[in-house]
Each structure stands twice: as C-alpha cells, then as structure tokens.
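Just below is one structure, and these are the notes that go with it.
A single protein chain has been removed from this complex, and every other one stays in its place.
On to subunit A.
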Amino acid sequence: MNIVVLVKQVPDTETERKLDPADSTVDRAASDGVINELDEYAIEEALRLKEKHGGEVTILTVGPEQATDSIRKALSMGADKAVHVCDDALAGSDALQTAYAIAQTLGTLEYDLVILGSESTDARTGVVGAALAEYLGLPQLTLANKVDVDGTSVKIQRQTDDGYQVVEATLPAVISVVEKINEPRYPSFKLIMAAKKKPVTKLSIAEAGIDADKVGLANATTQVVDFAPAPPRTAGTVVKDEGNGGVLIADFLASKKFV
C-alpha cells in the first residue's frame, strides 16, 4: 500500500511567531521552522500502516527551500522518499490554493491513501484535507483517531465532541488525523544517517502540473485584511478568601463560561 503524507513546515510554537507586516504572510525568518505537530501523527500513522501492510510512505511538502529540514526529519522517522514542491510562485498561497497545488502534484504520484494532520499550528484553517478531497474527487475521512485498512477499504473512528463516529470509504481516500491517534516516534539515529541517501524529488510548479495563475499571493482566494499582536497579558485577579473564596472562584469561572 502506498501512502502519501502531507507535511507542512510551520514556525515553532515554542518561539515567538510573527507575521510580516509587508504582506501579512508568516515571517519565516522570525522563528525556526518545524514539522507541523499534527503532521507528525500523520507520519506515525502512515509508518504503522506500512509496517502492517507493506508498501511505501512518501512525504509530500509544498513549501519554501527551508522546508527541507522538515522533510529530512520525516525521512528520519522512517518515510521512504519525499516530493518537495518548491517554487517562488507559490509564496503567499492560501489554504485552497495549497490544496489545489497538492492535488495537482498527487496527480503525478501513485497512492492508495493520503494522510495529513487535521490542521496546522500556524493558520489553523483545517480545510486543506477537505478541499483536497474535493479537488481529487476522493472520499474524505476527517479527524481520525483510529485507522484500519482492509484490502480495498479504510475505516476510521472520527473524533467528535461527545464520542466518535465510524466512517468507512473505499481506497484511495484522504484521511486527516487528530493527536489522539498515536504517539509519534522519535527519529532514530540510524534513520537520521540514512535519510541523506533517501530520494527527495524537487518539483517546480510546472513539473507538478500546477497552473501559475492559480497560486501565489496575487491569486489568493482569501486575504488577510488586518492583524494585530495578541494583547499583553494583564495582571491576574486576586481573590481574597474571607470565608467565601469558593463562591468567588465559582462566580469567576461562570463569568468566563468555564462552568
């Protein structure tokens, strides 16, 4: 079974993340790039499926030159090869355009399953999986916390607020995963050493079959109108316990709709 895992490089959530005031895109120089956390779960799930059913795991990344580091990490976790669509024309593409670019690139690959994280920690739109399935005309199984493949079909547990749904589809299909699904492995040093020798195919948009008029900031379907940094944290409220502390805390929680 051949699985393609979509991997996005995002600014490290542990560092201060910024937008570039000039064009409202992510300021990539401001913080280190890392694999989007949920994508690590997607990689892990793909590796587990491969360990069970055989086949190959291919990493597909659409992103700038620096994303090579994230691709290497994915290969160090055990993926077999990678495709990196890297083209200046892609800069500033929004979620829908990214889904389009991925769909076009997938047209050049053979796969039974596409797995991705259900959202990225930077934009958090959570729409790429759904849009991609639409572009490809494939079934989408989103928010999976469990995946089982059986021959030509795939069954997932779809996480909901109050439980889960069981959803089934025929292959090929697009699956997005949530972090409950597994515990991603650490790259092993042996695989880190081997990653250098694994094939990474770099594609321009033309090579990936992507139409230049459909991607990039100028053609984006959504626009960042304005942004502002989060307000600095204000000092907390001190509740003095004069016998009624419990009541005051309950009132506070209720006022914030926590209870």
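Following the convention adopted for this analysis, a contact is a pair of C-beta atoms (placed from the backbone, for glycine too) under 8 Å apart; a residue touches a chain by one contact, two chains touch by 3 or more; residues count from 1.
By our rule, contacts and distances are computed from a predicted model.
> Please identify the absent chain by the protein name in its UniProt record; candidates are "glutaryl-CoA dehydrogenase (ETF)", "Molybdopterin-dependent oxidoreductase", "Aspartyl/glutamyl-tRNA(Asn/Gln) amidotransferase subunit C" or "DNA repair protein RecO".
UniProt lists the chain that is not shown as "glutaryl-CoA dehydrogenase (ETF)".
> Out of A:56, A:69, A:112 or A:207, which residue would touch the omitted chain in the full complex?
Checking the options A:56, A:69, A:112 or A:207, the one contacting the hidden chain is A:69.
> Quick one: which of A:13, A:108, A:160 or A:188 touches the chain that's been left out?
Of the candidates A:13, A:108, A:160 or A:188, A:188 is in touch with the missing chain.
> So which bits of subunit A touch the chain we can't see?
Subunit A touches the chain not shown through residues 68-69, 72-73, 76, 185-190, 192-193, 195-196.
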